[in-house]
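Of the protein chains in this complex, one is absent; all others appear in place.
Showing chain A:
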Amino acid sequence: MSGPNKKLTLSRKQNLSGWAFLTPAAILIAAMSFYPMFRALILSFKTGVGLNMKWAGTYNYVRMFQDAVFMQALKNNFIYLIFQVPIMLVLALVLASLLNNKDLRFKGFFRTAIFLPCATSLVSYAVIFRSLFAVDGLINTVLINTGLLSTGYNFLGHATSARIIIILALIWRWTGYNMVFYLSGLQNIEYSIYEAAKIDGASPWQVFWKMTVPLLRPTILLTAIMSTNGTLQLFDESVNLTNGGPANATITMSHYIYNMSFKYVPNFGYAAAMSYLILILVAVLAFLQMKAGDKRD
């Protein structure tokens, strides 16, 4: 082994092999992800039906704010976001700190039971929720038999109850998923500081809010950003649980984008523009959460 290779210093060699490892993945991501995103951005500035696209500048971006259905979808997304994400995250946090108790028996069983919902398929759980809350479904049957209702209530036929059911479904599906993040975060907190707090006479309430929450801040930030992202892109529940109804009261932005591309007369330019609005919203919200949540500076 001689020649130019000899001139490479150790750190350059390590850098080079690092790049060699990175290149394949980087090329794949660029070709499969970044290039289509770039094309979608260009597409979002065009308008037309099917293949006959022509340049339209910012027309699509102006148009979406005049689109009553899209505005309704945007509002619905934010309703889900404002109610569902905080409830779910607090619930996940409480469950995680309960399950983190060293003396708890059957811990593994409880953890699995709470995590299990997020191993179910999005479509099948949505369909199950739909039949649970049907007019002759389980929930109505129970309510009638216990005398709380005289006839079945059409949960999915009324705007408010339909939204509540979507939020309930989301909480059921995703709480366990977020709890796992908190549990792993809690593993990194030294147990002895909890013992110290106990000796100092701190109540469980104080321990939770003054110790667990601040120490878990990075994990909470991560789950908050992921949940925001997931909620803004919500699709399966809107399509399969309520089909956007009643009267667009539960339709989400992604569902409307799908309709615009595949159900209605295809308008890919407009659909791409709406997708970019979701991207911008996710980016802005994530940025705000980082500003508010990351106290490392």
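Everything below uses one rule, namely that contacts are C-beta pairs under 8 Å (C-beta built on N, C-alpha and C of every residue); 3 or more make two chains touch, one makes a residue touch a chain; residues count from 1.
Going forward, contacts and distances are computed from a predicted model.
There's a gap in the complex where one chain should be. From "Lactose/L-arabinose transport system substrate-binding protein", "Heme lyase CcmF/NrfE family subunit", "NADP-reducing hydrogenase subunit HndA" or "Succinate dehydrogenase subunit A", what does UniProt name that chain?
For the chain missing from the view, the UniProt record says "Lactose/L-arabinose transport system substrate-binding protein".
Would you mind spotting which of A:I82, A:V135, A:A196 or A:M290 touches the chain that isn't drawn?
Final answer for the missing-chain contact: A:V135.
Tell me, which residues in chain A touch the chain that this view leaves out?
Where chain A meets the chain not shown: residues 1, 13, 17, 20-21, 23-24, 28, 47, 49-51, 66-69, 130-131, 134-136, 154, 156-157, 242-248, 259, 261-266, 268.
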